[in-house]
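Could you have a look at this structure, given as structure tokens, before my questions?
Shown here: the complex without one of its protein chains, the others still in place.
Let's look at chain A:
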Amino acid sequence: MSDIKTIDARDTFCPGPLMELITYMKQADVGDVLELLSTDEGSGADVPEWVTKVGHELLSNEQIDGVWHIKIRKTK
């Protein structure tokens, strides 16, 4: 399995966490796991919504001390 790449999108309003994830997803290879860190309250719902709609795999989604940690595997 490839290393987990962490995307630090804490404290960003623009481009924002989901835009950051989409950027890094494009650079990743199929099978790669990315972990998004976000302090945006909405990320816990927005990010899984996109991941599911586009068809990647949501591995975990938890909020620790105000920071969302969302792990996704690129599937296509």
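As a convention for this text, a contact is a pair of C-beta atoms (placed from the backbone, for glycine too) under 8 Å apart; a residue touches a chain by one contact, two chains touch by 3 or more; residues count from 1.
FYI, contacts and distances are computed from a predicted model.
Enquirer: Which of "succinate dehydrogenase", "Cytochrome-c oxidase", "Sulfide:quinone oxidoreductase" or "Aromatic ring-hydroxylating dioxygenase subunit alpha" is the UniProt protein name of the chain not shown?
Expert: So, among "succinate dehydrogenase", "Cytochrome-c oxidase", "Sulfide:quinone oxidoreductase" or "Aromatic ring-hydroxylating dioxygenase subunit alpha", the name matching the hidden chain's UniProt entry is "Sulfide:quinone oxidoreductase".
Enquirer: In the complete complex, the non-displayed chain touches which residues of chain A?
Expert: For chain A, the residues touching the absent chain are 8-9, 11-20, 22-23, 26-27, 42, 46, 49-50, 53-54.
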